[in-house]
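Excluded from the complex is one protein chain; the other protein chains are retained at their positions.
Then we have chain A:
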């Protein structure tokens, strides 16, 4: 069943994991070894230390092994199914889908959320995965597109979940720990719940070996040799989603295991599908156990709980960057394929945009709500003073994020690239949250300077990680995604404390114009317009960059100069927006895409149309956020995410996405 060559390696890995397991047990308890053995063999527990060993330390170990195995296997199934080494429960959106479904169920149907957690999680995971498949297309699953789409779905689902939590604040305290993913146990309940549900899926996965071998010869080849392709793909995806859903329902969001384990398995020499499945499962279990050991140790010295998920991110993200740096070059000769659309922007479109912009601005300034109901009137001086900085700030943020997206999509040569997906807003979030937590103050007082510093840090890391490869598109995209995932995991850990600060952080994460002052709105607008000017100036560079390395070099463009410069411009625009509004997701993805569909195929036209769409979308989202649940105010960024998600689903229905 396994390749003969890898047997010694597997034995070695097994020995290491045995050592880790022993260390895990030793870290969790002060008992003597002889007592541990006696308890395992069935001795009656006496003191609390005995019960703690039998009902907290041992089930935690079992849970780490079970969930690690499930996640490692799910990752391997996803990767073999899509032939994409970056596919995983985390990157394909499945984990966040399961999470959102459970959050919604907790709010609307609490008994369903506790009694049928696995089915709720499975439904959410399946929905998210279908969305990713639909956005990237079946063919897109093998490349970067799937991961970009997965991260976009993560952002969308995360925004919806955060909004729900925000509106019900203290009732969701417990979800924060779960969002960060923790293996802590207080009995065998969850293990005995999980085991009978997990085992059939584990066994079934190994029955897929032959089909997966056939699949490697390509879809047509597999079908020619008698593999019923559609049912096989559905069953494989269903198993991977089921494994993900069970892990999420049992312990919460633990990322990276499903991504790293299969890659390590191949690195260790697993070649055949079944060997890869088996080794991924083992490595997943071992990895989660090892990272959880770090969490157990950290818990002994820190003031607040360190969730297991924190440590998997800490270890997993660098591992991801290292893995992807080993396999570079592939796909970098790709050129930027524009989504379908008319060849130029029709006059009607320009006119429509102008009318929409004016109408949206007027509506945002004049239509409001009070106790009596809807009011449409020219605002008083004071109301106007409260409204216009928000409207201008929203418009400027939309313009800036759209431009950042236009630059990045051409730089990365992928229509699904965007600043939020590539970690450029995560740096600012991380810096603000970190300052607030270390300083014991409030995130609202940390300031724009800190946020910009955080974004610069991410930019610096991206430039440094990409320097050896001339800042090639795939490297930048992967490094960005890895950084975004890492920083996001840290923020989740900061949120896990579940204090009043957690709600302040969640509110900020939504990306709101609430705190934008008149002066800041003007600065942001000026910066966004300068950004537009620069994009128009650099349009030839951007055209050449998106045409592929050969074309660009043939036309005399210095890639080593142009790429870092364009990246810096994109990052700077995103950083300014994030500093003053918080992270604004989806606009940078959606606006450039919509612009192409309206005929903005050349850089200048795309930038102008995308900028207009971005601004209108943000002004509209901000207004809707102020009105929808009056007097509760929703962050504009969250509303924009939901509208953006809706737009993608609309495109899916019309099947015109890529």
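Assume contacts are C-beta pairs under 8 Å (C-beta built on N, C-alpha and C of every residue); 3 or more make two chains touch, one makes a residue touch a chain; residues count from 1.
Throughout what follows, contacts and distances are computed from a predicted model.
Only one chain is not pictured, and the protein name UniProt records for it, out of "Sulfate-transporting ATPase", "Iron complex transport system substrate-binding protein", "VWFA domain-containing protein" or "Oxidoreductase", is "Iron complex transport system substrate-binding protein". Of the listed residues A:213, A:383 or A:523, the one in contact with the hidden chain in the full complex is A:383. Considering the full assembly, A:174 is the residue among A:174, A:271 or A:540 that touches the omitted chain. The chain omitted from view is touched by exactly one of A:68, A:316 or A:368, namely A:368. The omitted chain makes contact with chain A at the following residues, 45, 48-49, 51-52, 54-56, 114, 166-171, 173-174, 177-178, 182, 184-190, 299, 303-305, 368, 370-371, 382-383, 385-387, 439-442, 444-445, 447, 496-501, 503-504, 507, 512, 514-515, 517, 520, 626, 630-633, 635.
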